[in-house]
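Read through the structure below, which is laid out as structure tokens, and then see the notes.
A protein chain is absent from this complex, but the other protein chains hold their places.
The first chain written gets the first letter, and so on, giving A and B; residue counts start at 1 in each chain.
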Amino acid sequence: MTCLPQNASRVKLGLVIDLDICVGCHACAVNCKEWNTSGKLAPLTDIDPYGAKPDGVWFNRVHTFEAVDEAAGTSRTVHFPRSCLHCEDAPCVTVCPTGASYKRDDDGIVLINTDICIGCKLCSWACPYGAREYDEDEGVMKKCTLCVDKIYNENLPPESRVPACVSTCPTGARSFGDLGDPDSDVSKLVEARGGYALMPEQGTAPVNRYLPPRPKKVGDGMAPRMLEHHDDSADGAGLLARWVDKVLSV
Amino acid sequence: MSVNPFATVKEDVDLSPEVADEVKCTTCYMCACRCGIRVHLKDGKVRYIEGNPDHPVNQGVLCGKGSAGIMQQYSPAKLKKPLLRVGERGSGEFKEIEWDEALALATDWLGEVRMRDPSKLAFFTGRDQSQSFTGWWAKQYGTHNFAAHGGFCSVNMAAGGIYTLGGAFWEFGEPDWDLTKYFMLFGVAEDHDSNPIKIGLGKLKTRGEAKFVAVNPSRNGYNAIADEWIGIRPGTDGLFVFALIHELLRAEKIDFASLARYTNATWLIIENPGKSDDGLVLRDAKGNPLCYDVKKKRAVSALGADISPALAGSFTVSKKKVTPVFELLAKRYLSDEYSPDTVAGPTGVPASTIRRIAAELAKIAFEEEVVIEQEWTDSWGRKHDKMIGRPVSFHAMRGISAHSNGFHTCRAIHILQALLGSVDVPGGWRNKAPYPKPIPPGPRPSGEPIGPNMPLEGMPLGTPEGPEDLLVDDLGEPLRIDHAYSWEYPMSAHGMMHMVLHNAANADPYSVDVLFMYMANMAWNSSMNVPGTLEYFTAKNDDGEYKIPKIIYSDAFWSETVPYCDLILPDTTYLERWDCISMLDRPISSAHGAGDSIRQPVLQPEGDVRPFQDVLLDLGARLGLSGMTDNSGKPKYPGGYVDYMVNHERGEGIGPLAGWRGAKGDKHGRGEVNPNQIERYIENGCFWSMTLPKSQQYFKCANKDYLEYAASVGWIASSEPIIHHLYSEPVQKFRLAAQGHGKRQPPEKHRERIETYFDPLPIWYMPFEEAEIDRKKYPLHALSQRPMHMYHSWGSQNAWLRQITSANKLHIHVDTAASLGIEDGDWVWIESRHGRVKGEVKLITGVNPQTVWTWNAIGKRKGAWNLSEEAPEANKGFLLNHIISEVLAPGKDGQRYSNSDPVTGQAAWFDLRVNVTKCAVEEAGATEPMFERFPHSPGAAPAAEVSRYGADLKGKPTGKQAPLRDWVGNRHENAGNVAGLADGKGNALKDGDK
Partner (left out) sequence: MHPAKSVIYFTTASGAGYGLMVWLAVMGALGYIPADRTFGLVAFGIAFFLIISGLISSTGHLGRPERAWRALSQWRSSWLSREGVLAILTFAPTGIYALTWVVLGKNTGLAGVIGLVGAVLSLTTIYATSMIYASLKAIPAWSNRWTSVGYLVLGLMTGSAIMLGLQSVFGVGHSGLIIKLTTVLLALGGFIKLCYWRSLGAGGARSTAESATGLGTNGRVHMVESPHGEDNYLLKEMGYKIARKHAQKLRRLALVLGFIIPMALVAAMAVIIPELSLALSLLALVSVIIGLAMERWLFFAEAKHVVMLFYGQSEV
């Protein structure tokens, strides 16, 4: 049913991405591709892989932005991974004519049944976040599965039962958990850091949250603006004289 | 299937598909960081590679490159068979031959040379992770013409460190990520310790209380997440650091006690201008350095305990005028020349910022010390009841070292650390085993040729202590083909691979007969002056013979260099071979303890390829090299490299692998050979690691228990304390020679240069290229940086990685571009004094306005890596290497020095100066120079138009389902932020989950 789950469980699985520490290394994007190319939506096809216009299916892509405040004369660089936000009001689900695009009742993961997808691409038009990736070769739509075949997978050791992008992230910028449970670790993290949703005005109610980059600590009173000099004579003659008398016991 | 068109099909998702038939641990080599990996194998193919959570280096994480291992394994550019050149060099025409023929040919060539003069073999091994093995092979062969890539990489950082602190940045040390409160990162985009740095930065930022300052002309990657970005002008960090030192001295924010204990600040330096002992350390008869005891009022051994050494003043001892190092140092850096106001101009860092950073350093170091309640004993037997640390830490890499003034800048950063008392202390920067080592660590470079068919006496690379250790002939001319350890670059501790082709083609100082290379793309991104280098490869004598007569090369892929070589020995991939990441070269230790690791073959080699290390041992045995053959002349390691890894002994009980030694496998570090050692490594995930007792984890340079342990396992020769050298006596010894003292003196032409640049205390001078050129004509600095998802040239054959970056752009500051009339997306000429390249522009604000930069090694040659002719890498991507000269402008007497640091021979990649101009409309869209295309590798299959990798590896359903768990990135650190989070890195389990 492409209508959104009516009696959805309160479990809302999602990712939390800390923009304060993401260094833009693309590990999450590549590891995602690596897991998922044999995962539920296998393969993550690559077209022209060694040619002029290599292009493939990725569930996660890392952008770099600059935010420039001309008035304040400041600017900063922010790395920004982008993947499916597993929206609560997912328009990609409601527009789908076939039921291929759906949101799971149990945990809110938005998935695609590629056995019935007709490749009309409408869901990709409906998604404001560019999270849907069309597999030109198979003629069907694909997207982040939240690693549904990894997080519950009994064939993997417990420490591997997390989305690939999360377990691989070298800086620990990515977290995963139940954002529907206000007491979960991720919810607390979001709460503590003022995590936010992307483009709330689109009315999609994303589950994923981004943690904002923290304000820069440039001379924020952590120390006096300069040290007190003990001697300002040219070339420190006075200081050297002081040090001659310095007795150190070693 | 229901065909009711109105029915909704409900999917039954398989939550627990089978993943793999088998999971094998090994070590990643998508870069040199040495992370532990778990390779999931299905139907004999790689299903998934993930980080090994138990591994000390990466703790379960994997970077973008490591995650793309599958596509490296199935790269269409893989070599499949030994190749023998049939066309001209560079034509790419080869015939495939059998291994027997290849090895016989190589043995022939190498044997013939060895019989005449072993030093006519130049053996250079690039990105080698087995240098203790390849260096040993060179020694047994008898050539001193051996080095790996360190000379063009970061020998400044290595030498600057080991001559100052007895250890270096690279991956040989690390900030105390858990305790540091102020972290400064100089000139790093990615570095060798890639995942540990990322893990560390994540921890540090998540803790939230520490400040992270990035000093870098560019603000991407790590630098983007710094709390403060200092967009310094390239090549001026020395001045910036001196100004910080200036400020700290003026305010007396110096850890005097630590200086007196752990550094040579108190050592007395002889002031006897013009005489042969000027600037040397005053020593007693036993050779102990002396200091002046202000209580006893006489000179005493500076190594003793219970002394009251003077830091300043001038004394007369044994009729010699002597001054403590500290006074010399203070005098120099207190000078107005290094005041924040003076350096603000050249560095582009406002004086107020410099003053503030100095104040912050002082505040954190001296007011926020961290204390660990842990007893320890110093080298003098004094017990300390706690460990007190100044939580300031630094890390630096090529942004500092790849300049011609880099050695001194590296030393300056280490001296700043020492002045703050933050070396090897809680919260500071810490050595990893086997460091620290004595200064200099020795052994000395070995190289006096012994004669035909003879091995060298020692290892070809080492650390010189003075002129007597140089490898020069009676006239003072270089003995080595790369001129390392000559008067031109006396302390070139890693050799100078970047000069080999230039020198060999110019027979300077002589021609070589065979050039043997391994894992280095010398015809492309690892050479300066690519167009010139290609000429060196192909230059011929009048008789039509190549000037470099024979070139043997081992690569695993169809790189730009393969077509320029004569005999190709195809290597395996990292998933197909044994390797050894040894305590004898670049181990996997951390500051907490030591570790080493192995690679095991997890896949059968595809194609008729052999591991290079096996091949080297085979060649060694065929050549009858000692150490590789037994008494009867049979191969000593018939089992190949893995046989060597287990059975070779370098010293007594010391082998390539330190773990599970001894017949029972119960000895670590030192012990007899254990025939079952490899099994133990495999059982343990292919690595061995040990944690030092807490009491040995800090103050290692003078920690009695640590030093005794380190000596017992052979990391260092003795347990003497390792005193940091603020003042470098070895450097002064070279200067004295230049001033006309001692048995060995430089030829006249080098004297002035050595006298100028061999200053025992760090100096700053304008980088050579900048000083030589017309700065108005070439107003901009041009830099390259490593993209985190690409390893040099390896990455572009990787179907996944090249989708991220397939062509590089030139990044220019918006204001600079505006002044040049350049817009985003324009094509421009980037012109240096040496040549010009064309590329596309990207405008940004996060860059020093006098600097332009691009990603390193993205540009490719047409035909290389079996990419299609239209690949963006070859049509839009460009290399700055084309316009970097490998030599400086000729001097007065026509002498052309390498474009390198005058002390260490470090290649000065980042001294490049350019001007940038918009190119004509019809020139836009394609890069230049574009070198002639060469064909794809022999027998290469046409590249796939579509890759569906993994479609057939999708696992069968098993109908199981595991319970869910939360995962918070860095759980431990988040605990500080969010009450109630569980401890441990994210993979800790919730109660009752197991």
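Convention: contacts are C-beta pairs under 8 Å (C-beta built on N, C-alpha and C of every residue); 3 or more make two chains touch, one makes a residue touch a chain.
Worth saying up front: this structure is predicted, and the values here are computed from it rather than measured.
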Displayed chains contacted by the hidden chain, counting the whole assembly: A, B
Contacting the left-out chain in the complete assembly, out of A:I112, A:V140 or A:V207: A:V140
Residues in chain B touching the chain absent from view: 3, 5-9, 220, 802-807, 842, 844, 846, 872
For chain A, residues in touch with the removed chain: 1-3, 19, 24, 26, 29, 52-58, 61-70, 72, 74-78, 80, 82, 91, 93-100, 116-122, 124-130, 133-136, 138-141, 196-203, 210, 212-213
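Keep in mind that, in the parts below, only the chains that are shown with their structure count from here on.
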Distance between chain centroids, defined by C-alpha means - chain A, chain B (Å): 31
Touching residues on chain A, where the partner in the complex is chain B: 1-2, 11, 13, 16, 18, 20-27, 29-31, 33-35, 37-40, 42-56, 58, 64, 66, 68, 75-79, 98-100, 102, 104, 107, 111, 113, 115-116, 137, 148-149, 151-156, 158-162, 164, 166-178, 184-186, 188-189, 191-193, 213-214, 216-219, 222-232, 234-236, 239-244, 246-250
